[in-house]
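Removed: one protein chain of the complex. Kept in place: all other protein chains.
Up next is chain A:
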Amino acid sequence: MAVEVFSVPIFLVVFREALETVIIVSVLLAFLKQTLSGPSHQTVEDLNLHKKLVRQVWFGTALGLIICLVIGGSLIGVFYTVGSNKWDATELDYEGAFCLIASVIITVVGFALLRIGKMQEKWRVKLAAAMESPVRTGRFSFGGTMKRFFEKYAMFMLPFVTVLREGIEAIVFVAGVTFSAPATAVPLPVVVGLAVGGLVGWILYKSGSSTRLQVFLVISTCLLYLIAAGLFSRAVWSFEQQRWSRLLGGDVLETGSGAGSYDIDQSVWHVDCCSPYVNGGNGWGFFNALLGWTNSATYGSVISYNLYWLVVISAFFVLRFKEVKGHWPFMKAKSGGDVGVVSGAPQNSSGSVATGKGTTTTNVVAEK
């Protein structure tokens, strides 16, 4: 791996956002299909309307996607052409900061990714609610025109806004993650992430099976957290290395990966080989990106790595506790009003996935 061309974190972030988008679109399509082209809706009117609305969905999706790509591309382009040269002197500080940002982003995204399987149901609920709303009057806070517009083009607006939102989220995430990776490592994982996300979403839509998806999601989430742990550790390492570099007055480059390239008093282990940074990493860069490998570990990098896992493990236990018991540990059980504030993870829609086989129907139950 002479030039780093594939940033795994970027791939996973893009994948996650793409998947979410596809799920939404698929839910919309399923909804349309069911409401307008089901056995009980065979009129020409219905079919035409269905066609029209399906077109709206795709148009909204495409437009949102294009806008996102333009925004994202120019943002990252500007960043790399304008910004990066100015950082040489404190490069490691920046790298550390970006690793830290990327690590935090991935950590937060990761929680959501694990529950993405529930996304489908969540969106069905949302959509149903959206479709329901025109019936109601008087409580709608938007202006009347806006409301009517939205009603008319709901099938456009929903995917458009969704794609835009997911896309911008992805851009922010990707931007955060990219700063810890060279520019060359950005395009490929973005494309692959979009493709795989789309594919998985499509499979999900077609098969309706969420079990396999769950396996896939768990594996990719595990990878993501391994990466995040490595990034967190590397952030600390970078800050330390910047300090060391400053102490040496730039000579640290002259030392390659040998004696003097690291602070012996901070060193936990150091092997002269296998540096992920020297000569493009020679494959060790891959281990560095994936597992946080370093040929020169410091107390800071080792402790931060382990601490990261400690926090993540604890957080998952806490979340699980919350899921099972309905309230946070060490807090009294409350009524469920505040469910779902944690990290945007969908907390709703329990119990419906397991039976979701080949379904097209969306029933909204709204009884009291």
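Note that in this section contacts are C-beta pairs under 8 Å (C-beta built on N, C-alpha and C of every residue); 3 or more make two chains touch, one makes a residue touch a chain; residues count from 1.
Note that in this section contacts and distances are computed from a predicted model.
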item	value
Chain excluded from display, named as in UniProt, from "KEOPS complex subunit", "Cupredoxin", "Exoribonuclease phosphorolytic domain-containing protein" or "Large ribosomal subunit protein bL21m"	"Cupredoxin"
Option from A:6, A:287 or A:316 whose C-beta touches the chain left out	A:316
Full-complex contact with the absent chain, from A:92, A:105 or A:158	A:158
Chain A, residues in touch with the chain not shown (by the definition above)	34-35, 38-40, 110, 114-115, 118, 121-122, 124-126, 128-136, 139-142, 147, 150-151, 154, 158, 161-162, 165, 214, 217-218, 221-222, 225-226, 229, 247-248, 251, 254-255, 259-261, 263-265, 267-271, 291, 297, 302, 305-306, 309-310, 312-313, 316-317, 319-320, 323-324, 326, 333, 335-337, 339-341, 344, 346-352, 354-356, 358-368
